[in-house]
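With one protein chain withheld, the remaining protein chains of the complex are depicted in position.
Each chain carries a letter (A and B) given by its place in the written order, and its residues are counted from 1.
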Amino acid sequence: MGESAAATAEPDALAVQDLAAGYGGALALRGISLTVRPASITAVLGANGAGKTTLLRAISGVIRPRGGRVLLHGRDMTGRAPEDMARGGVAHVPEGQGVIGELTVEENLRLGALWRRGREARAAALAEAYQRFRVLADRRQQAASTLSGGERQMLVIARALMAQPQVLLLDEPSLGLAPRVVAQVMRLTAELREAGLTVLLVEQNARSALSIADQGVVLNLGQVVATAEAAALATDVQLRQHYLGF
Amino acid sequence: MAELGQLTLGGLSVGMIYAAIALSLVLIWRATRILNYAQGGMAMFTTYLAFEVINHTGSYWAGFAAALLAGLLLGGVIERVVIRPAENKPPLNAIIVTIGLLIFLEGLAGVIYGGQYRSFPAAFSIDGLHIGSAALGISANDVFVAVAVLVAALLLAALFRYTAVGLRLRAAAFSPPVARLLGVRVGRMLTLGWALAGLIGALAGVLVSPSTFLYPNSMDSVFVLGFTAAVIGGLDSPVGAVAGGLILGVALSYVSGYLGSDLVPLFGLAALVVVLMIRPEGLFSATSARQV
Partner (left out) sequence: MTLLRHLAAAVVLGVVLVLLTIWLDPFRQYQIAEIATYVIAVAGLTALVGLSGQISLGHGAFMAIGAYSAALLLLHLHWPLAAVLVASTVITAASGAVVGVAAARLRGPYLAGATLLLAVALPSLALSDPSLFGGDQGLTVAVSTPAFLGPSFPPTRWQAWLTCGCALITLVLLANLARSRIGRSWRAAGDDEVAAALAGLNVARLRVLAFVVSAACAGLAGVLLAVTTSIVTPGAFTLTLSIALLTGAVLGGLGSLAGAVWGSLVLILVPTYVMDVATSHGLSSSAGSNIPVVAYGVVLVVVMLLFPDGIQGGLVRLYRPLAARVPRPHWRGRARRDTAPPAAPAPQPRASASEHQEEGSI
């Protein structure tokens, strides 16, 4: 956890500088800055409407930032279209999961890697997904709409991984899931970090998020109000109660 | 009894034309949630092109191929240039835009070619077929029409079901924002969807023009009936489009045969009104009654 010395030589996996974005006339993000080290989990926390989802959308290109920069391994990717961000190594699992119910489980998965070249690479990715997520293998020809909440969350994460992304943006994966399933998802996310993935995790459930995160960023009204190592955030009672509700 | 058989076969053949138009409308509706009122006009235009090619080269099949290719291109270009700006505006804008496109195409054809009815060649003989001494009520060309549309529909279905492009097309139609996040270039897929619809429409145009003659408004009634077929089958359902087309074709054939051909337009109108009143989502649509 404290091996930041080794990471100083390489650029951050993801760096956000002074990002501003909004909808219509209103600004939901007013100058957000944060950095994410490779192979780590950064939890983005805060109350409803703080701008967490907007942050992920501005990074992945769903909405166009009005100011600031987004750097992926040092490369400026600000304002690129979502298709290009996805092909550039950023996988965004949106709020509400984004399962395409009319397609089968297998079709959803294949979709994640369609842009990749090389049939063997794509086939290997699919096989790997089935190995890691047995439940998806069991249901591969079923319509994705028939999956339970937890299975859907697995599906969209597996689908995101099909592209072999460098950075994974996870928006509220615990939403609507039973506590046991939430724990499963968090465990999975931690495993992915061990495998080298960089994760930006937006969560309402701050307790679960901080339990696996390396770093925590707290947003309020579109601005960063605290950035700290996760353990420190978890023990800062005042901060917790003020912004995170526990 | 023989007459019933003849009317049925004849109706199935015509119904395939309606099915083709309905299919192209469904394609576009699923992709962009727009009802393309210009579909008939586009088909008319590509048929005029085929007409030119046939006259210049003397070859029917050259004209046939030219029409299909033109339909593909026209559909793609129209989506990219005219429809794309309207996709994120209020739905009423898109309706008015496609209407405008329709009358633009019809007016342009009128300016270039004038209003006179032109005869368009059929691919095969239009003499009635017989089994022994019994007349079947359809011609070799009618069989060709049915087969051509069937083959096109099956090829399209295979494209969507089994190819990567088809998967992308479906994803782009079902959930554009999610598809984008997965690297699908949704814009290109919409253009492709319109191009494919243009292809099917062009096919319908060359297949039906021998019997309707070719003039600027020749595809109007075919479009209206194709639209009716699409509504009957459910705008969301390609299978419904084909089924709706066949059902409508056969029903109208019976009306024409037993009640007189003058009543066909009125019956078509009545059928549309009835479907819209009773089951607007169509017979084959999987979704529950959405607001029409």
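Note that in this section a residue touches a chain if its C-beta (ideal position, glycine included) is under 8 Å from a C-beta of that chain, and two chains touch if they have at least 3 such contacts.
Because the structure is predicted, anything quoted here is derived from the model rather than measured.
Among B:Gly15, B:Pro216 or B:Pro238, the one in contact with the hidden chain is B:Pro216. Of B:Ala86, B:Leu129 or B:Leu150, it is B:Ala86 that touches the chain left out of the display. In the full complex, the hidden chain is touched by chain B at residues 33-35, 37, 82, 85-93, 95-97, 99-108, 110-112, 114-115, 176-177, 216, 220-221, 224, 227, 231, 262, 265-266, 269, 272-273, 276-277, 280, 291-292.
Just so we're on the same page, only the chains that are shown with their structure count from here on.
Here the CA centre of chain A is 44 Å from the CA centre of chain B. Every residue of chain A that touches chain B in the complex is listed here, in rising order: 60, 62, 81-83, 86-87, 91-92, 94, 98, 100-103, 107, 110-112, 114-115, 159, 163.
Residues of chain B touching chain A in their complex: 164, 167-168, 170-171, 174-175, 177-186.
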